[in-house]
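Report on the following structure.
The complex appears here minus one protein chain, its other protein chains still in place.
Chain IDs A and B follow the sequence of writing; residue 1 opens each chain.
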Amino acid sequence: MNTATAPNYELIQQDGLETSLLEISMGPHHPSTHGVFRMDVKLDGETVVDLKPVFGYLHRNHEKLAENMSYLSSMPFTDRLDYFNSMTNNWAYALAAEKLIEVEVPERAEYLRVVMAELTRLVNHVSLVGFFLNDLGALGTPLLYAFREREKILDLFEQASGARMMCNYFRFGGLRNDVPVGWIGRAREVVDRFPVFLDEYEQLLCENEIILSRTQGVGNLSRELAINAGITGPMLRASGVNYDLRKVDQYGIYDRFKFRVPYGEAGDCYDRFMVRMLEMRESVEILKQALEGIPEGPVMGNAPRVFKPNPAEVYGRIEGPKGELGFYLIADGTPKPYRYRVRPPSLINLTVLRDMCLGGKIADTVIILGSIDIVLGEVDR
Amino acid sequence: MSILGGGIFKGMAVTLRNFVGSYFYKDRLTTNDYSWRPNDKLPQRAGDYPKEEGEQRRDTTTVTNYSRNFPMLLHDGGEPMDTVRCVACQICERECPPQCIYIEKSTEKKENASGKPQFYPATFDIDVSVCMSCQICVEVCPFDAIVMNSQFELSTPNRFGGLLLRRDDLLKSNGYYHKIHPEEAAARDKRIAEEKAAKEAKKKAAAEAARKMAEEKAKAEAEANEGTPDIQENAE
Partner (left out) sequence: MSHTVNHEPVLGKFPGTNWDEEAGALVVPATQAVAVAKWLRDNDAFLLDYCSNVTGVDYLEREIKEKVTNKEGKMETVVRTEPSRMDVVYHLYSMQKQTGPLVFKQRTNREQPEVESLTPVWRSCELQEREVFDLFGVNFKGHPDQRRILMWDEFEGHPMRKDYTEPFDYEWEPTPHDEILEKHQRGKVIV
């Protein structure tokens, strides 16, 4: 597949007026770019002729830092990759490292991991919908309604792990500590009230004519291009491909839960938005099943205290809320990894930004970027 | 309903419901009262806390049992440096991800609460502008000497060194630890007591075994000694 070529635009001469292309750099400080992200756009009036994304403003070289630290010490840094979903980042790293030393995770820890991951998915999708509507112009109202629910879930995270966002909760072989007494009851309350909130949210948004006319038909992504460009997550499913790692790889204990995978047809911004709304309902289903079935027991397996894996290479991946988050670890017998690589879903989903935005208006560019759901901590690492 | 704008009206009904409901229902209005009292003074050094409510101003609605904010060194009551648990093994310094701990070992040993003479930290600095409260130092410490505090009132106008906590600022008693994190402190004390009891039991069992062996050896020697006078008599 070739990269899309910009159509040839001739300079228009009308009534003796000569026009030329306008080059604008949107960002890095921009309220709509979801972080320090820059787009160099060439405009003909309001139509986008060319677009070049520039990133690297948040590059902290996490991969090189991890080569100088032990495996446990780079767990807090994985929280800061995709800073909205610290629990799922932790799980991806723990999964990859557990493949290296082959330790068994106890049942209670597996159930709690699923609960934390699905709560994180709720947090992410609800924040994304809020920010997407912020980009559309509904400044603040849906975002703050979403953040009301997010606060409840962040309180749950704080009660379990000690911190709201940078949780550092997962360890190789289980979890760091057990949840406090009464946590499961509180989690059940939050999960039971979530569908009521979702109904209200859908009533607010999903039939709104402004949203429908601004997002339908905008940013179309065809199925073949999505697979070839390595897009994963809700963006891939909105283009019509049924590929969810929770069903394909069945890592953890996802094979015990009954849930559906929503996917769309047209691959435009509206489909991506609706896929995320539907995924939230499926996450609530998984949470209800998981919270009922948590057994008693320890939360930490018999991981060795000094973590020195044998030389091996491993690639562990999970279905994060933004796409496939993978960790590629090469161990060489010392307590520090030889090569530590994060496969960032947000970066790879940005491959098709230019294809989707060419020919559209500049206002649509902002919406398309919002629907891709990027977090710069992950794009730049 | 195919009135143009019908969707927008439905949305506005939701907004109106939220607005009116926030006057009557608590869960539609979620704000906290963080009012600042007029006679509050800013601390000049990290370590000057308002002393009236113990060590920190605590907002009990948001600070929960496990919440963590910067480490502290534990001592078991009395004069801090006499009962400090830290032996300056420097494991936390090595494992700290942002490398914010700086330790200098003392040159001679001193007796601490466990009875044995141990090294102690002559310097133990934590740069709280770098520390990210990740708790890795707590997990790797083999002596239960460093645990997480939950102080967040650390702002100071002193730009150079105001955010460097020295050893004496970090030393807090085990009683204070019980006050701020009761469950975690109780679990930790229980585990330390159990490990100590297990060690004592093992030592006792080893002493028993040694004593038994010594008894049997003495018995065997006594029998051997009884044997020889007979031989001597016979020889004579």
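One rule holds in what follows: contacts are C-beta pairs under 8 Å (C-beta built on N, C-alpha and C of every residue); 3 or more make two chains touch, one makes a residue touch a chain.
Everything quoted here is computed from the prediction, not taken from an experiment.
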Contact with the hidden chain (one of A:E46, A:E104 or A:E313): A:E313
Candidate in contact with the missing chain, chosen from A:E63, A:E107 or A:E200: A:E63
Touching residues on chain A - with respect to the absent chain: 1-3, 55-56, 59, 61, 63-64, 225, 227-231, 241, 243, 248-250, 311, 313, 315, 317, 324, 326, 328, 330, 338-339, 341, 343, 347-348, 350-352, 380
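Just so we're on the same page, only the chains that are shown with their structure count from here on.
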Chain A and chain B, separation of their C-alpha mean positions in angstrom: 34
In the complex, chain A residues that touch chain B: 69-70, 72-77, 141, 145, 148, 151, 155, 158-163, 166, 168, 176-177, 180, 200, 203-210, 212
Residue ranges of chain B touching chain A (in the complex, touch as defined): 4-8, 10-11, 13-15, 17-18, 30, 64-68, 95-97, 132-136, 139-140, 148, 183
